[in-house]
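Missing here is one protein chain; the remaining ones are kept as they sit in the complex.
As written, the chain order gives the labels A and B, with residue 1 at the start of each chain.
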Amino acid sequence: MITLFTTLIVIGYLSPFAYMTVTSLKDKTQIVEGSILPQSPRTFVYEDEALPIYNVPVDGEMKQWALFKKGRESSQFIDPENPAAGPIEWQGRWRQLETAMEMDIRWGNFETAWTEIEFPRLLFNTLFIAVVGLIGTLLSSICVAYAFARFPIPAKNMLFLILVGTIVLPRQVTLVPTYAFFSQINWTGTWLPLIVPHFFANAYNVFLLRQFFRQLPRELDEAAMIDGAGPFRILISVIIPQSYPAIVAVALFHFVFAWNDYFEPLIYLLGKRDLLPISVGIQEFNFVYDQQPHLIQATAIMGLALPVILFFFSQRVFMRGIVVTGVDK
Amino acid sequence: MAATDKPQALYAAAQPAKAKKMSLERSQQRWGWVFLSPWIIGFIAFTLIPMTASFIFTFTNLKLADPGATEFIGLDNYRKLFNDPDLKTSLWVTLRFAVVALPLSIVIPLSMATLLNAKNLWAKRLFRTLFYMPYMVPLISVIYIFNGFLNANTGWLNMFLDSAFGIKGPDWLFDPFWIYPALFIIGIWGTGNAMLTMLASMQTVPTELYEAARVDGADSLLIFRKITLPLISPVIFYNLVLSLIGLFRYFEIPYVIKRGTGDPGNATLFYNIHFFRTAFRFQDMGYGATLAWLIFLIAMIATVLVFASAKYWVFYAGDRD
Partner (left out) sequence: MSKRSLPFLLIVALVVASFVPLTTAQEPVTITWFVGLGAGGQPEQIEAQNAVVEAFNASHDDIELEIVIADNDVAYDTLSTLIASGDAPDIIGPVGIRGSNAYSGQWLDLQPIIDETGFDLSIWDQALVDFYRVEGEGLIGLPFGIFPSFLYFNRDLFDEAGLDYPPQAFGEPYADGDEWTIEKLAELGRLLTVDENGNDATSAEFDKDAIVQYGFVSQWHNDLRANATLFGAGNLVDEEGNAQIPEHWREAANWYYEGMWGDQPFMPNDPAAGSDLLAAGNPFSSGNVAMAYTHLWYTCCLGDAAESWDIGVLPSYNGTTTAKLHADTFRILAATEHPQEAFEVLTYLVTEAAPSLLQVYGGMPTDAAAQEAFFAGLDETYTQGVNWQVAVDSAQYPDNPSHEGNMPNFNKADERQAAFWSLLIGTEGLDVNAELDTLQADLQAIFDEVE
């Protein structure tokens, strides 16, 4: 019962996704033609030309004829069963006729997209940027969250508010100085601006991890401390093992973020076609003058495959994990 | 755990009690700074310098395309704030949008999470993946999807409304009223993260609590209100803070879907669109930076207020200090 209800909602919720999928399976003509599924009219080849077949009512009988020459009030058709007879004049409006449609799925879009933007290279770039950044953000965010959760730092709350505040200022306003900074140290045109800052902790991740660490009972820390463990050892052997789910969640969030980040790779990798991630590379099909929506969606679906699979399988680990508690004050 | 690893622990153990406590505190504090240092270094290198620079911009007439001609103009940019009609419009647009979007950003993921947490739902993992999936679709693809899906003439949504209910659907993307529902629809589609955090939190609510409540004869709604909601309130709080900040930063979707023009009729002139137009299109980075700092200030105040309100409605199960 509830499964049925959920299924209905999923159908509604994912209908844009269905639109995306069928778009990726059409060619441009089919998108313009506008039937929901990727279909094309059946055709009949007459004098080297493929003519669309229509259901034509003739003397109270439906004939499947190929439209040879369109006209407003009368058109010429070819009878595929008797092409030798030549064009038949039919009185009536061809626009009111139904075409005989058949499924015509363009699987080739995926192949075209794959080769045209060199998908394997984009995939490698995206994966590299995402994974190295992920390692960086995990290492640093865990440390910083640990500091906020466990140590008596003066003005800690103030610092935490500053941390959260850094995500409030629109990043476009700091774009120019940030860009100038990276350009000054010759990092533009490389992956460094996309990766290195993640080694210095990210506010969202710190927020999430701090909430989680604060929920862990201190008794275990204290027991370890009495055993003579230092803060690093406590972090590694007490805090982290209890926090795998939250850590996996942060990893997943970062992965998805890096996977789709558009603005920063765009500007820092300008002109470096070989270094682009999928999110920017996909733009090649979006040049204002001649968009290729079917190729965009084919690329997007290919790019989606890996994160979806990762998500599906990582659920087991972190579903019990992203628990946030205890925001003080 | 080998005690010999940590000389300061041994050292601390040798001290008299009071000094020991002092030094422990000091040592703890020092370690705190060590662990905090990645953020502090990163903050200064990647955030503080650009932030300070952008603050200095607010006292200049910096033009991006002509940085050589920059001059200090005192408080002129701040004076400009008071007679900028677009500023009022954009604040109003943002506020109007937020009044609906903020509750939606909590209620929708909460309902989805409740649904996905239902005991007798089959194929949970699959459903969760399906609900989370749209969040992972890249922006450019999202824009294409909704330009097609919400098109007044050939879009699926209006085709559905027409064939199922015989309603002629509105012009979602070109009508100054319907553009907001359209933006909500697009926003709801990307709500995966919030849903996920709530779902995870719901799973930690001890089942004994539910059973006890049922024994007492409470119905599902009461249980949801009295047990589930308070116990997951920290996650709701977390999402509320993020949504609030997200609203002040709302930019990408209206920017791409309406090419940053604010159409139809300024209905999508969100604050950040106004800022972006000023700084980049009109190349008035000096005033643009002033606008950015104004919204920063407003957002900080709002965030602090939400943080302050937490003690009245957020229930902390594990808090002990």
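What we mean here is this: a contact is a pair of C-beta atoms (placed from the backbone, for glycine too) under 8 Å apart; a residue touches a chain by one contact, two chains touch by 3 or more.
As the structure is a computational prediction, the values presented were derived from the model and not from experiment.
Q: Which chains here touch the chain that is missing from view?
A: A, B
Q: In the whole complex, not just what's shown, which of B:P67, B:P103 or B:P206 touches the removed chain?
A: Of the listed residues, the one touching the omitted chain is B:P67.
Q: Thinking of the whole complex, not just what is shown, which of B:L24, B:I49, B:I73 or B:L229 touches the missing chain?
A: Final answer for the missing-chain contact: B:I49.
Q: Give the residue, chosen from A:A180, A:I240 or A:V317, that touches the chain omitted from the document.
A: Checking the options A:A180, A:I240 or A:V317, the one contacting the hidden chain is A:A180.
Q: Since one chain isn't shown, list which residues of chain B touch it in the complete complex.
A: 30, 33-34, 37, 40-41, 44-45, 49, 62, 64-68, 144, 147-148, 151-155, 168, 171, 173-174, 256, 259, 261-265, 277, 280-283, 285
Q: Could you please point out the chain A residues that touch the chain left off the display?
A: On the chain A side, contact with the omitted chain comes from 28-29, 31-32, 34, 69-73, 93-96, 116, 175-176, 179-181, 183-186, 188, 266-267, 270-271, 273, 283-284, 286-291, 293.
Heads up, the rule we're going with is that only the chains that are shown with their structure count from here on.
Q: Which integer distance in Å separates the CA centroid of chain A from that of chain B?
A: 19
Q: Residue numbers of chain A touching chain B in their complex, please.
A: By the definition above, chain A touches chain B via 1-3, 5-6, 9-10, 13-17, 19-20, 23, 34, 36, 139-140, 143-144, 146-148, 150-154, 159, 161-170, 172-178, 181, 197, 199-201, 204, 206-208, 211, 214-218, 224-225, 227-231, 233, 235, 237, 245, 249, 253, 256, 259-260, 262-263, 278-279, 282-283, 286, 291, 293, 296-297, 299-300, 303-304, 307-308, 311-312, 315-316, 318-329.
Q: Under the touch definition given earlier, write down the residues of chain B that touch chain A in their complex.
A: 1-6, 8-10, 25, 28-29, 31-36, 38-39, 41-43, 45-47, 49-51, 53-54, 57, 64, 115-116, 118, 120-123, 125-141, 144-146, 148-149, 154, 156, 160, 189, 193, 196-197, 199-201, 203-204, 234-235, 237-238, 241-242, 245, 248-249, 251-252, 272, 275-276, 279-280, 285, 288-289, 292-293, 295-296, 299-300, 303-304, 307-308, 310-311, 314, 316-321
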